[in-house]
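Heads up, one of the protein chains got dropped from this complex, but the rest are sitting where they should.
Chain naming follows the written order as A and B, and within any one chain the residues start at number 1.
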Amino acid sequence: MKNKERASSSIRDRLPKILSPDREVLSGCAFLLPLFLFICALILLPVLGTFLDSLRRDLPYLPTTFVGLDNYLAIFRDAAFWNSLRFTTLFVLVSVPLEVILGLIIALVLNETFPGRAAMRAMVLIPWAIPAAVSGRIFELIYKYSYGVANYCAHLLGVGPVNWLGTDLGAFAAVVIADVWKTTPFAAILLLAGLAAISEDLHRQAQVDRANFVQRFSKITLPLIKPVLVVTLLFRTVDALRIFDVIFVLTGGGPGGSTNAVSLFAYTYYAAGDFGYGATASVLLFVVALGFSLAYIKMARFGEELL
Amino acid sequence: MNVSFTNVQKTYCTLRGKVEALRGIDLEIGQGEFFILLGPSGCGKSTTLNLTAGLELPTAGEIRFADKIVSSPEKKIFLSPRERNVAMVFQSYALYPHLSVFENIAFPLRVAKAKEIGKPVRNTAHTLGIATLLDRKPAELSGGQRQRVAIARALVRNPDLFLLDEPLSNLDAQLRTSMRAELKRLQRDTGVTTIYVTHDQTEAMTLGDRVALFRDGELVQVGTPDELYGRPRTSFAATFVGSPAMNLLPAGIQKEGDTTVITCADGRSELPQEKAWMLERLVTREALLGIRPEHITITTTAELASLKGRIETIEPLGRELLYHVRTGVGNVLVLTTEAELRLGDTVHLVFDPSHIHLFQPEHGAS
Partner (left out) sequence: MREESVKKILLAAAVALTTIFCLGPFIYMVLTSLSNNPDFLLPTKPFTPTLANFMAVISSESAHFLAYLRNSLVISAVVAVVTVFLASLAAYALTRLSLPGKTILLLSVLALSMFPPISLISYLFKLMSALGWVNTYAGLILPYVAWTMPLSLWILVSYFAQVPLDLDRSARIDGASRFQTLIKIILPVAAPGVFSTALLVFIFAFNEFLFALMLTVDYRSRTIPVGIALFEGIHGQIPWGEIMAAATITTIPVVILTLLFQKRIVQGLTRGAVKQ
């Protein structure tokens, strides 16, 4: 028995230290493997592939060749691309603050106790829960020039019918409203969590100290939800940058390409088979989104306590 | 089953740098012993338990169960908890909240795919007096009941080794006392080798066959409760064991002919011959004299060689009283049934020579 032990242990001794596995690390890797495989194969690999595609001329019926940075040079000279970039930027600058402010108002409302609060919280979630494409079609109907409810309301208010989807400004407004409707609930939920985290004692203390609602809001509530506010803003910004569904359905990028988001710009080229040029736009969007997501992660920095 | 530790070390790498939880301990635990691991928090006793259970790997050293190696980083042998036949009861009991009491106790049997489950579970439940609770969920039980379920779960599979990590610390005082007695009886009846971790020296003294005192990852002393109480090896051991704690007074050593005299301010004691070996511990002429509060005689009459002092505080403890006496060498605690003394009284303390201890002062300590 002892000899056998000595023999086998000497074999193990001869194994280089790196190979002799710590059992825990080994099982840890096994548990992480499926996730790792999926993410590498179906997220990282495609991103890499898109990067590579942007360096190629990839058109149907023509051989795919390596063109280096030609696509990038072309896209930087492309007025339509700058147009889509301008639209995307404007869209983000207008809709994100709008969502967050409206979300804050709704969160403040939901933070109060009143009958039917639970029902209202569920109701507020519903726009978020339905597919964006479906909400896009509903809004397409709402904005219908001849008989949509938007112009019906405009008529009631004494304002003439608005050409929502036919004018640049109208289309921009239409898209912003449709997106804000869909995404405000998410902002509201996040901000509600932040509000709920503020101890009730702080408010009571402030009331005893004779602060009115506005003062309490600006001096206690706002500063304490600042971290959540920043997180929500960044999160929503990254999301707004990649807007696609609503615009595809509602305006298709029109009228005249005035609501062409960068995602849609790239998609149009994909749909036409031009993978190289579309990839170039996708890569640029990716880089911008990545920048914001890194900022978001840095701001949030909450992974550490969990582990 | 006996357990042995040979130069076992455990070092943790944390964000704050290396932490040496165990600095090389050697222990021999005999078959059927109720063995206590005692020490303040952070001393390494729980780490030792985890290493015994196989929940962690030692950094160096060897752990054997009945002469079979179960952990040895050098020999690259490591048996997982599954492969050792140990059972453990945690401080938090760790009952599976979604399973009934029956299923909690049955869990180890089911995992081992045992052929008989119902009978062993019911028998063990009966032994621990929880046979009527088998259908309930842990959330419906009291603290004491939960603990019994944890113990039942541990014992149902007849482990070779029974490990307990401060199991009584979450119970109220009365329950603790009754559970202590029950645990002792249970261990005697089953005869299973038990390793029990606690920071409560009363528990250690009443429960253990032998006690290992830990401090900062090192073993200070291993022995029976009597040995630890009567012959502590260091001042730390002396003050940790026994309540109220032993008095440690700065003293001087003088040789007067054949006898060694210990002086504390105006008090003098002769060191008995049988305690001469204590002098070998000392490095300098300054020493600490150790005397337990219960071994001091307190009188109002001045006696030869007594230490003079004034009563500062009186703590009635029921049958006895604890006097805090301010003397020339510091505060001395005296435990006695003498109840006639008052605050501010001048008193004289005589130390029982057969219960005197001598220790080397530690750096900075006195």
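Keep this in mind: a contact is a pair of C-beta atoms (placed from the backbone, for glycine too) under 8 Å apart; a residue touches a chain by one contact, two chains touch by 3 or more.
Here the structure is a predicted model, which is why all the values come from computation and not from measurement.
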Legend entry - Which of A:V162, A:V175 or A:A279 contacts the chain that the document leaves out: A:A279
Legend entry - Contact partner of the left-out chain, one of A:R57, A:R121 or A:H203: A:R121
Inset, instruction - By the contact definition given up top, give the residues of subunit B that touch the hidden chain. - result: 53-55, 80-82, 86-88, 90-92, 94, 96-98, 107-108, 111-112, 153
Legend entry - Absent-chain interface as seen on subunit A, which is shown: 24-25, 27-28, 31-32, 34-35, 38-39, 41-50, 53, 105-106, 108-109, 112, 114, 118, 120-127, 129-139, 141-142, 144, 146-149, 152, 181, 185-186, 189-190, 192-194, 212-213, 227-228, 231-232, 235, 238, 241-242, 244-245, 248-249, 262-263, 266-267, 270, 275, 278-279, 281-283, 285-286, 289-290, 292-294, 296-297, 300, 302-304, 306-307
